Structure formats: structure tokens, C-alpha cells
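These notes are about the structure you will find just below.
Part of the complex only, each chain left as placed.
By letter and in written order, the chains are A, B and C; residue numbering begins at 1 in each of them.
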Amino acid sequence: MSVAEDQRGGINFARLLMSFGPLLFLVALIVVFTVLKPSFMDPINLFNITRQISITGLIALGMTFVILTAGIDLSVGSLLAFCGMVAAVVAKGGTANTLSLSTSGTQGYGWFAALLAAVVVGAAAGGVQGLVITRLKVPPFVVTLGGLTVFRGLTLTISNGGPISGFDASMRWFGTGLIGPVPVPALIFAAAAILCHIVLRYTRYGRAVYAVGGNAEAARLSGLRVDRILVSVYVIVGFFAGLAAFVLSARLNSSEAVAGIGYELTVISAVVIGGTSLFGGIGSVGGTVVGAALIGVLQNGLQFNNVSSYTQSIVIGLILILAVAFDRWLKSRVRR
Amino acid sequence: MPAEAASPKPVLLAVEGITKHFSGVTALSDVSLDIRPGEILGLLGENGAGKSTLLKILSGVMPPSSGHIIFDGADYQPSSPQDAKRLGIVTIYQELSLIPTLTVAENIFIGRAPVGPLGLVSWRRMEAASRDIIARVGLSIDPMTPVSALSVAEQQLVEIARALSLKSRLIIMDEPTSALTETEVQRLLSIMDRLRKDKVAIMFVTHRLEEASAICDRMTVLRDGRLAGHLNREGGPIALPRIIEKMVGRAASELYARPAQRAVAGDVVLSVRGLRTVRDPEAPHAIVLDGVDIDLKAGEILGVAGLVGSGRTELARAIFGADRIAAGTITLDGKPIAPASPADAIALGIGLVPEDRKHQAIFAALGILPNFSVASLGSFSNGFGFMAERRERDALAGFRKMLSIRMASAEQAIEGLSGGNQQKVILARWLARDPKVLIVDEPTRGVDVGAKTEVHQILVQLAARGIAVMMISSELPEVLAVSDRIVTMRRGRITGQMPGVEANEERLMELMALDRKETP
Amino acid sequence: QDKLTILGSVPNLGFPFFVHMLNEIKAEAAAQGVNLTESDGQNSATKQTADIEAALVQKVNAIVISPLDVNALAPAIEEAVKAGVPVVTIDRRVDGVEGILAHVGADNVKGGEAEANAMVAAFPNGAKIFHLQGQPGAGPAIDRNKGVHNVLDPLKDKYQIVFEQTANFARAEALSVTEAGLAANGKPDAIVCANDDMALGAMEACAARNFTDVKIYGFDALPEALVAVRDGKLAGTVEQFPGEQSRTAVRIAVAFAKDKTEPKEKLVLLTPIVIGKDNLDKAERIGETK
């Protein structure tokens, strides 16, 4: 992935090492966990991990675009819940607070309509936020913090607080199915990651995203339509929040009003640990994938070793800091 | 058809009665001018005269408050830089508009990267093409270097290269040469000459009047936002005194005049021996210091000349503790010093006016007062750490007068000042500290001709007070005008030194390019 | 020697209620001589699901779980059942999954009803009521709210809820919400809260205004609330016997895991009761209050 490539698209050993901080760290973690408990490497467990990171991972892909433009989106967790609820309403054919886990008696519109509804609503909500950011010149932090509470409120209003549960097998397949041994959510995540990588690395649009984040004023003077690009990244992250919501609902067989609380921090961590700068212009999809994997492996590995929940918090916090510190140290070593 | 042939040189762009107000300031007032294809029009004026503002209006960055523009016979109201670009109006901005996090190649191809059959960007083609493009302006850096690793001069060349690579009918250049040395300037002028032959119109802003005189067909001079007049080439180049008179509104005084009487330089204050600095692999082409010996005496102005990338800035930063030193010694007043940070160097009595004003010197969003006093917070505060604002303001008022800084109030954001006036505030920042050694790196970059003389006089006065001044400059006339002694650098080494009175441009150029002779 | 291992999973160890639950699971597991893998859902259905998945990889012999959300955890529990691992649910019942070994619980809706009924009994002639709800969307908040309304909605004329707000199960929020309620509506007769933390916050707000005769009801019977009940500062709190539930669940799970002993009852329901000053001794954790 891009973490290992240099700007020319080829492989450059120094750069490889330089950008390898989080990846090296990830490998080290996996080794440690395997030594502690060899069954950690059980394919089932590895696939579990990929499935687990796929939800926040999908959103993190979109967040990579946003953060590359020096923006931020705090609303993703709430937006996920909102899109999930919309998908559920479409899938079940109404807002009735259907608690039944069986699908009999429901008159829904099928998984495709539900998926479409989720991503369209997500993208539209992102677009509205993007427009407020660019037209009214309100900083992204404020707009999406507003979005965080607004979308949660809307979700609760739609569902009247409760979950909507029980989808048909075709929809559930997107959360629980396997293709060969590989969980479907993991495949969706992988496909999305490759797509995002190509877009950011090999399209004019992708390069424009980097340019806007590197220096918005210079980008404008160079003739880029900065505002449109800014709006577009919020549309993208909204789209991914919608997609993630669909997969999550399919996986849990339920859309909850409390879904996604606190996801914004997990998602942003994945992006930032992956080396994307919060000040924009620097970062890669490969880094984000590694960042998401690092968090996933850490949580799974600690749980696997029955580390107490309180200690888990402490260890996870420290290791995240360490991973980034190690990356900085590596980069500074390579530089001299 | 015949009608068109009758007027071989129709007006390409005409500005009619443009006025521009900012809050409280009238930057332009009823300005008119025109330019034809194949013509180089010089746009001249003192700092803050409104040149950049006019150019920004032409390139769609901001709308005028009133007046209108005709381009190619049609009404022209650009709402964004793209509109201008689409019509073939290309601009090189005064404040560089490169994306620091992207590579040189990407900056050159921003928004128009070459794509392959699938619509995907071809990095290989982009690299190859940009290598050719930057070669035209005499740059030989790797196009895959991030722009953040380039020196200001290199960035300026990249910006020029980009503009030249665009298909254009009108090129607007706002001080493209301010960070360049003679060689690059000459190359640019010859490129401009070629473009002129290709019927491209060029609007050219510079504070280096020799350049303007050499290349411009016509000049339009602004003064305080108003049109001061037009000058035409009549037979020969437009003479400097004519330009200056139009700019400042009075007869030209003698410029670049060495004061006849200069105090004899005193003891050696700062002495550098065997200075080496470490190579930065992010910029593998970077020339690092390779054993520099230099002495600086009290009361003298030491001019440092060299080509772009010769290591002058590097030397200044090393002495100032801003970069790490690999080997060598620095002694101040006979005592060895090892400043580990600028704070250490400043405490020892060293000051540095850096070359990159925007990134290294100014606090754009802050007012002029905090910009001025930031290096002297200790002397402008009392024992309890409270600012002594009255003293601070009085000091600023003094420098405002002394340096004739044009500003509205001490609270005004420094952003709102013209480049030259910003530079004066930064100079004032260091003058307020009364340092033992003051290093100025390109002190008059972007400073107008009047202010330039003032800056030179200030440097001379400082030296007269016994301060050791080291002046790095890419403008040889400037180096020749004020230096008591001149050293030349080339590839991180000192290649020669001589007293100022014995120097001339030819000798210096030879030393700056010395290794051509050295190599067998 | 193959010691059995069971997974004990609770929704959120940030709350003392679940800390107690897990502690009881731990104690009973030790008493039964089995290993325990602990899991904290950290208030996230995906985290709790992931923990179950990890446990299945490690081939635990049984799962004892209090699900954060009965619907969202259903797929994970279904997976466990499919893998042949016996599952006993505590406190919150998962309806849609076939093959769950047993459920031990006390219904939150019933708890809410008990709480409201206690309040009604204290004010036979009607009352002016504040209602502090739990975190919007959270399962217990929904159920307890439903219980309270089941009782009070038919009695609307006599029992008016003049102020109904969420305080997110948090003490500090309950304090400021109650302050706002008192300023806007004056003194109520009773404050019904969806957990003890909020009741304790409401209690501080009333104390600050010297409204010492407001009857405040909590939920969960935490030791701190029991002390307040004893001291007459709270009127009552709902006891759902989480410790008893937990221990029973572990016993059922271990018995089955050891030798396929089917539980006597698939559904063990403990009736929630309201602990007041007079029946403090019925509270499970009264011992912890010295």
C-alpha cells in the first residue's frame, strides 16, 4: 500500500522504513499476542478482527479524506446511528418500533433499498454539513459537533428511543456472511480501502484533496475549486458512515439509537495513528488501514488474554501513544 | 479582416477606473492602464502603492470596489482565479502560492496532472515533464522533492516555471525576482524576452529598477493607490531617475550611496572556524556548510554574496543556533559559544532577520505591536512579568518614525501591511534588542526603492554604533553599496573576500561561480 | 487437569451496578472451581460482540452474559449457541434466539412499575412529580421509563409529571437538571429517577434548596443509595438482586457445562422490590454499608 511507496510509485527502502512505524508496531503487537497465546493466530480470530475493524475502518477511510483537507468530522458516530435507523425503517417498511427479531409480517423494501437509503442519507447529511462549512464559514469542528447532537436527536426521534430489529437473511448476509473463509464486512472494507487508495493517489481529484489540505489559499490561487472539494469530502465521509451503518445493522440484526457513540474518536485515532496530519495535506489510506488494524488487534489481543477492563484502558492508551512516538522516532532517524 | 489588420496591436487588457477599498484603506483609486500582446509592462510603485492589489483584481482573487476591465474586447469580471486561468491569464503571486506538502512536480501540474488511459494520474510522465519545465528556469532539483524542503529562491523558480508551462496570453508577475540572484534574474529576463516575441503580454512588478528598466517596454507607476503616470521606452531603456521621480513624487536622491566617512572597524566580535552542518536527506541536493571560516568585526557591515543555494542562509542559521552544527567553533568576544537554540543566541546578543518573512518572521494574525516586541518581551515587561505597554508603544512609535513604517495603528494585524512595511517591522523587532551581532538575510527583499535606502542607512547607523552587521543579499548593487567588507560563498564554502571599496560586480560574480575555474 | 472456563460479560464496568454483577460472577465462578474470562462491553454492542467472538475462538465452556442490548447482541449469542456453547443471560432477556440455556433476570419494566407504585402508595391523594430518565436509547432507560409510565399514565389526573428530562444516568447532570426543574416548577412532591446516581444528584439539588421533604426514588439499590434510604434522604430504591441473578446464572451454566445438567427452569425471574426504610434488610448489598 501507499505507506510503502514513495512519491514515484516505486519502492524506496528508506521511505519504506520511515513510513513503517505503525506497521512495524502492528507486526510487533501480533507477534507478542501470538507468543502469549498461540490461538491468537487462529484464522477464525484473525477474521474476527478484520470483521471488527471493518465498521470503524470504513468510516476512517472517509475521515482520511476529511482530515487530509485539514477538516474534521465529529458527527460520524451519530450519523452512523441515523443512517442505520433509516436503513432499518426502509428494510422493515415503516417506523413502527418493531422489536421482533423475526422478519415475518414485515413489509419492507429489501436490502438494496435499505443500503441505498443509508448511503444517500449519509452522503446528503455530509453534504449539508459541507455546505454550512464552506458557505457560512463555520469551522468544521463546530458544524460537525452540532451535527453530532442533531443527528442523535433525529435518530432518537425517528425510533422513539428504541431499536429496530430483525432483518431478512439477504440483508443480514452483508454483516454475517462469508465468502470462502472471509467475512463479508472485511471484504467490503478491503474493496473500499483499495478504491480510496486509488482515488487519492491516482486521480486528479485525489491530488486536489491533498492540495487543498496542504494550503487552501494556494490551492485556490492555483485554480482549484476549493469549496467544492471541501464539500465533497464531507459527502464522502457521510457516504461511508451510511455504508458502515448498513453493515453494522446487518451484523447486529438491529439498528440502535445508541449506536456509534464515541466512534468519532476511534475513527480519528485510526486516521491519525496511520500518519495523517490533522493540519492537512499529509497522509494515506494505507496508513489509516494500519491505524484501524492496530486499534483492532490491540483490543482483541488484550481481551484474548483476559486483561481486566480497567487495565485494558490504560494499556491501550499507552500503546497508542507509543506507536505514534515510535513512528516519529523512526522518521527522525531516517532523516539524518 | 482588413479592419483588424489595420490595427496590428489591439489592446489585450484595459483597466478602466479601478478603485478598491479595504476596511478603512483605499488601496486603489481610479487607476487605468492597458497592455498589448507582445508587450512587457512594468508596474512600479513604493510599498503599499497598490500594485499587488491591482494584480489580484486582474487574476480574479478579489473583485474591485468599482471600475471595470476589458479583456480581449469583452467585459471581464473574473469571480475566481479559475476564470482568469481559463482565459489564459496566469499569475505569479508575491506571496508564493505553492502547496508545501506536495512535490515540485505536483505543484507544477496542480489541477492538470497527466493522466493515462484509465484516467489515472501518470506519475512517471508528470515527473519527466516537470523535470524539463524546471530546467528551463535553471533549476536542477529532483521534481519529486516536497516543496517544503526548498529554499525561498528555489520556490520562486518553481513558481515561475509553473507559470511559464501554462498556455497563456497574459502573464502577471508580482515580484518574481525578489529572492533571486543575478544569474537567475538574467535567465528570467531572457525568457521574458522570448515570450514577448511569441506575442504574450507580461505585466511585471519589481522593486529592482535596473531590471525593470532593462526589460520593460512601458511602465505604469502607482503612488498611494493613484496613477502617477505612464513611462514609455523612447529609443533606449527608461532611465532610473525618471522612474524614481514618478514613484516618490520628488526628484531622485542619490541611491545606494556609500557614506563617505565610515568608522574604522573594531575588534573581531564573532569568529567562526571550520563550521560544518549536516546534510538533510529530505533535500538531498542541499548544499551544506563545508568548513566555513569567517570573522565579523565590531562596527563593520560584512556583505555575504553568493548564488542561490550557496549556503548563506545556512551559515546564518547555524550561527544563530537555529540549525544543528556538525563541527566547528564559534567564538563571541573571544569566548567560545555553542548556542543550542535561537533563544541562547539571542541571549548572547545575536539577532537574525530571516529570509522567509511569511513563515519564519511574522505572526500574521497578530497585531503590529506584539510582532514588534516578541523578541524583547523581557525588556518590555516589569519584574512581575507584566507587559509595560506604554514603554512598548513608545518604542514602536520611535521605530515607526525612524523607519517610516506605514501603518494605521499598533493594533492593525501585520497581515494587512504591504510586504515592505512588514519587513521594516521585523527590522524594528531586532533593533529594539540592540544586539551585538545582527545578521540580516535578504533585508530588503520586497522593499521599495525609498525604503531600501532607509534600510541601508539604518544598517550603516547600526554599524556606526559598534554593532557587527552581517548582511546576506542576492542583490549585488546592494552588497556593493553598503558593505565594508564582502565575502563570497559557493557550495557551502567561502571563496573569497575583499574590502567593499575594492569590489565590483564582475569580481564578485567570478568568485561566486569560482569552482568553474577550480575544476580542471 | 481440565478446568472449565466460562465467559462472564457485562455491559459497562463504568457503572457500579455492573461492577457488582461481575464481582458476584467472579465469586461464584471461584466457588464452583472454574476459570473466568471477564468481558466489559464498554457501553458498545460491537465491543461486547467482539468479546464473545474472541471467547468462542478460545473455546470457553459456557457464557454468562448480561447483554448491553438484547437485539444487537442476539447475533453474537446465536453464534455461540450454534457453536454449541451454553449461554445463560442475566438481567436482560434475548427473545429471538432459540437454544439459550436459561435466563435469570428481573424485568426492568416491572422494576419501573414497582418504583412508580411505591411512589403512588406514598401519595395516595396524588402528587406533583419530576421524572429523571436514563440515557436516551439505552435499553434499561427505555424499559424503566416504560414501567413508570405504565403506572402513571392511567392516573394522569392525580399524578402529574410536570418535569421530565434525561440526566443520562449521571449524577452531575441530575443535579443541574433538577436545579433547573426546581427553578422552573417549584418544589415537587416526588422525584422518580431511573437509577440511583441520578437520585443522589437530585437529592443534592433538593438539599441545596432545603427541600428536605421531597420523596426521591432511585433504582438499582446501590450501597450508597441504601445508606441514603437508611438516613431518610431517599424514599426508596428498586432492588433487582443482580448478585443473586449472577450467582444463579453461573451455577446453571457450570452445571450444564460439567455434565449437561439441564436447569430446572429455563426462566428464573426474580421480582424486583422497592427498598424503603422499613425493609432495608431485604437489600442484597446492605452488608456493604457497614
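Throughout what follows, a residue touches a chain if its C-beta (ideal position, glycine included) is under 8 Å from a C-beta of that chain, and two chains touch if they have at least 3 such contacts.
Values in this document were obtained by computation on a predicted structure and should not be read as measured data.
Written in terms of the labels on the displayed chains, the full complex in this file has the makeup A x2, B x1, C x1.
Just so we're on the same page, only the chains that are shown with their structure count from here on.
Between the Cα centres of chain A and chain C there is a gap of 33 Å.
Chain geometry summary: the mean Cα position of chain B and that of chain C are 71 Å apart. Centre-to-centre separation between chain A and chain B, using Cα means, comes to 45 Å. In chain B, no residue touches two or more other chains.
Chain contacts: chain A has no residue touching two or more partner chains.
Residues of chain A that touch chain C in their complex: 37, 39, 42, 44-45, 48, 51-52, 55, 99-102, 152, 155-156, 159, 161-163, 165-166, 172, 175-176, 248, 251-254, 256-259, 261-262, 299-300, 303-304, 306, 308-310, 312.
Per the touch definition, chain A reaches chain B in the complex via residues 6-9, 14, 198, 201-204, 206-208, 210-211, 213-215, 217-225, 280-282, 334-336.
Note for the complex: chain C touches chain A at residues 13, 37-40, 42-47, 49-51, 53-54, 56-58, 69, 71-75, 95-97, 135-138, 141-142, 145.
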